[in-house]
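A protein chain is absent from this complex, but the other protein chains hold their places.
Let's turn to chain A:
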Amino acid sequence: MDTDSGRDLISDLPQSIIESILIKVPLLDAVRTSILSRKWRYKWATITQLVFNDTCLIPCNDKSIVSCNLVNFITRCLFLHDGPIHKFELNTSYSPTSPDLDQWLLFLSRKDIKELIIDIGEDDWFRAPSCVFFCPKLTHLVLVRCELNPPPNFKGFLYLKHLSLQQVIIPPHDIEVLISSCPLLESLTLSYFDSLELTIRAPNLKYLNLEGEFKDIRLENTPCLVGISVAMYMTDDIAEHFEQSSGCNFDKFLGGVPCLERLIGHIYFTKYLSIGNEQGSFPVIYQNLKFIELYQVSFEDMKELLVVLRMIVSSPNLEELQISSSSITTTADIYDLDFWEKDWPADCTFSKLKIVHMTDFSGLPHEIAFIKFLLGHSPVLEQMIVAPTIYVTDKVVKMLIDLLTFRRASPLATVKFVQEPL
């Protein structure tokens, strides 16, 4: 296809480019390049990223054979590999047995591993061997369904920036120690932790992602937090705990995050924050908070409503607000709508608020009052999008009419009523 056809196009490219190419193909293909020619025999063996996933599986009817083949493939790859391994990812529904996994991890701990991602088996938990804790250069650790028991002489991961533990079993005290012993930690994700009381001390933490049955979350030393996403599930145990707890959760959680830019709360988050919250006190202003997303907010619970209001009033630069209503309707028939007239400071203005998106809207009095409030106090509002919940079909027209009559502080504001497809 060109003048000097027959000349090898690629084998003499610098190894950095070859590596750049080989890490972008599935590992199986990368290893296969070893039979292309003499020069390619060991080109794959020095790549610094090894990703084992379902693309490495050779299909076969017998599951145990597939599993065995995968184990062998991984073992042999590691055995033949030459040089440091910076990234190791194992992502498969098969569960390698403990001796294999332990040996691989031991091997990796000697190879300057920096990024370790292990997500194996569908139902089984594996026990992380202690060598995992002695990978000094680790910057990125993702573990799914494993048992972690930090040994007593574990001093922390000094370079760890990203930690993600999902469905991990670890003694509660140890998780706090683990977090606080990683001084450079920037991103923390904890998923599916049960009944955890958690205090987070991470001076460089920027992104926090929590999901699970948390009893208590305290952010004690997290001045750099920029993004928070929390989903709190409820159990009877936790509900009891909520009732008994003292102190203001809002302050404990959001008291020390002045740099916050994005806040996402799911399920019982607003309820959690409402405990101990005193109306009318706004000690902290979030100058950088631009995006707030709250899901399952109960507009029948005055306390939760107060939390929402406190949040948006404390965020003078808020640009986008998304709220979904909780569809649990309690029997509370008495709505203190006077609240909107009397108790709430009427002079607050949301001077940067541009987009408001209300979903699962059921036309509750406080929901409607809330929208009215927003419309009346947002001088630069561009879009107010309201999507009714699927359970309410009869009141839709009335709601629509009401909404359209509210006074709008912003000449640009459009109110959209969106019937979301089922």
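Rule of thumb we're sticking to: contacts are C-beta pairs under 8 Å (C-beta built on N, C-alpha and C of every residue); 3 or more make two chains touch, one makes a residue touch a chain; residues count from 1.
Basically, contacts and distances are computed from a predicted model.
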Checklist outcome for this item: Answer for the undisplayed chain, UniProt naming, from "MKS transition zone complex subunit 1", "SKP1-like protein 21", "Elongator complex protein 4" or "AP-3 complex subunit delta", is "SKP1-like protein 21"
Checklist entry - Among the options A:10, A:158 or A:397, which residue touches the chain absent from this view? => result A:10
Checklist entry - Footprint of the hidden chain on chain A, which residues? => result 1-2, 5-11, 13-14, 16-17, 20-22, 24-26, 29, 31-42, 58, 64-65, 68-69, 71-73, 76-77, 79-80
